[in-house]
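Note that one protein chain of the assembly has been removed; the remaining protein chains are unaltered in position.
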Amino acid sequence: MSGPIRIQPGETFTLNVGPQHPATHGVLRVKMEMDGEYIVKAETVLGYIHRMHELMGENRPYPKVLPNLSRLDYLGAMGYTHGHVLAVERAAGIEVPERAEYIRVITVELNRVASHLFWFGAFVMDLGGFTPLMYALQDREHILDALEGITGSRLTYCYFRFGGLCNDIDDEFIARTRALIPRMRKSLKKYEALVTGNIIFRKRLEEIGPISPEMCRKYGATGPVARGSGIDFDIRKNEPYSVYPEFDFDVPVYHECDSMARYKVRMDEMEQSLRIIEQGLDKLPDGPIMPKRKPKLIKPPKGDYYQAVETARGSFGIRLVSDGTKNAYRFKLRSPTYSNMSLFDEACEGMMIMDALALMGSLDLVIPEIDR
Amino acid sequence: MIKDTVKQALQDLFPDPEPVVEEPVAQEADGEEAGDSKKKAKKKEEPRANGVLERDHAKYGCDLDVQLEPGELLATVMILDKASFFLESITGVDWIKEDQLEVVYDFSRYDFEICRVVIRTRTPRSTPLVPTISKIFPGANWHERETHDFFGIKFDGHPHLVPLLLPEDADFHPLLKDFKP
Partner (left out) sequence: MSLTIFNTVMAVVIAIAFAAANAAYLVWAERRGAGRIQRRPGPNVNGPFGLLQPPADGIKLMTKQLMIPAGADKALFMVAPVLAMAPAIVSFVTIPFSDTIVAHSMNIGVLMIFAFASLGTMAILLAGWGSRNKYGVMASVRAVSQNISYEIPMLITVITIVMMTGTMDLKEIVTAQSGGLLNWNIVPSLSSPLMPVAFLIFFICSLAETNRAPFDLGEAEAELVAGFHMEYGSMGFGLFFMGEYANIVIGASLITILFLGGWGCPLGLYPGVWWFLLKIYLVIFTFIWIRWTFPRTTIYGLLNLSWKILIPISLFNLLLTAGLLKVF
């Protein structure tokens, strides 16, 4: 061979990230066209854990669909079931007692903290730091224990019923939750010191993975992804549902549009959720947890109903088309990470693979929730 | 009021300047349903005429409900794009009795004055074809692929209309009402 070997300018290779890959946190596959360490083009391939929940929602009566919703997102399941019961209640016109609404909000917020904690640990692990995961899981364990005491399950809750709840909370739950709040606050400070200020961590996130507000809009990104891009959008505030208007909390918004902004949004959200839980426990009214008058058979009148809720990952929507029978005619689930993930293909172009996977981590993916 | 401006802009699209007023007919209550659910039915028995409807947000979860021909879709979506709406989702509904497939587009805004707009368009069941809006909203790409997966609705001009959630060789459309697994 004579002469130096030149790398052809257009030479790329295909890298299959997934379906089994530590950074995808599940069975997601991204086909990346790589130029060395740089991504030229990425194509996300979905459907490895697709279970057709929408069809299941159509071929069984409403109450039987209840457990399905928590199988969407095993980390923040409570928020999804909340959306479902609200949608059916809206369609069938079922009144919910106030106490039930408060307990719903408390449990949903607890679950949101648990979900964000897991995300925090997994995200730092994506960046190569293993220790925060252990700390975060230990804190999450307390929340799961508290929720297990009243709901009976640790992840895939089926606690809400149309019109209320299946089980009232007890003093033990209240005591546990009250003890949990100061402990969480202390932990959040510790995470701040251990992770947020770390120079390597900041270098890896700041100004990395930019997602512009315009891009968020074009792809319909919601939740912390949108709020990290300076969009003040939280369904709890913008389109209030349940008893959220009665709580005093802030929606953290950061304008940097980078992975760090999304990280900070979630970290601040935990504190806000703790505030909501605290207020909820203080204000918790007495009363029944199920309405006195409730139709035995849920048969919403003919129509087309939409209900959006803010889950840990963004705005989750249910479109319910009813034909007046006991089964839904159409049961559409609008999952937030589906939209959030769809911008990844465009956002990661030209990035290095390390930064792209940090960006993917900052989107907070739960694959069963994308695939449904 | 963003709702009014959008409504006005959308109404200009329709040749009939007469605003369509929603006339909900009271559903003949199904016997066993209590008074609670004595709600207004959204759809009349005959297919709804094209036009813009204003809806009660508290009851239906949307503010404007637009029904239009597939040909008018792009112009409508462009109006929404200009008014800085974002695409929530795209889905289909199989109205097998009317032999039609409905494509439903959900739009919303990042705003405190929330305004949810639903766009519906119907296409015959035998040759379902709707123009793609993925040129305007790139996020529609996946939603349209998903709708194609589930209903077999073809999106004209879609850059990559291959199964997304179903296997790559899937030739069935599970959410059609006559789908037999």
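Letters are used for the chains, namely A and B, taken in the order the chains are written, and counting of residues starts over at 1 for each.
Rule of thumb we're sticking to: contacts are C-beta pairs under 8 Å (C-beta built on N, C-alpha and C of every residue); 3 or more make two chains touch, one makes a residue touch a chain.
Predicted model only: the values in this text are computed from it and were never measured.
Novice: The chain left out touches which of the shown chains?
Specialist: Every shown chain touched by the left-out chain: A.
Novice: Using the document's definition of touch, tell me which of A:Gly93, A:Gly129, A:Gly230 or A:Gly324 contacts the absent chain.
Specialist: The one listed residue touching the chain not shown is A:Gly129.
Novice: Please identify which residue in A:Leu46, A:Ala328, A:Leu357 or A:Ile370 touches the non-displayed chain.
Specialist: Among A:Leu46, A:Ala328, A:Leu357 or A:Ile370, only A:Leu357 touches the chain that is not shown.
Novice: Of the residues A:Tyr102, A:Phe201 or A:Phe344, which one touches the chain left out of the display?
Specialist: Considering the complete complex, A:Phe201 is the one touching the chain left out.
Novice: Pick out the residues on chain A that sit against the missing chain.
Specialist: With respect to the unshown chain, the touching residues of chain A are 13, 15, 21-23, 36-37, 124-131, 134-135, 138, 194-195, 198, 200-201, 203-204, 352-355, 357.
One rule holds in what follows: only the chains that are shown with their structure count from here on.
Novice: Where on chain A does chain B make contact in their complex?
Specialist: The contact residues of chain A facing chain B are 46-47, 50, 52, 54-55, 58, 87, 90, 92-95, 216-221, 226, 231-233, 237-239, 293, 295-297, 299-308, 315, 317, 319, 321, 324, 329-330, 332, 334, 338-339, 342-343, 346, 371-372.
Novice: Going by the contact rule set out above, which residues of chain B touch chain A in the complex?
Specialist: 27, 30, 32-34, 36-43, 59-62, 65, 84-89, 91, 93-94, 104, 106, 108, 110-112, 114, 116, 118, 137-139, 141-142, 150, 163-167, 174-175
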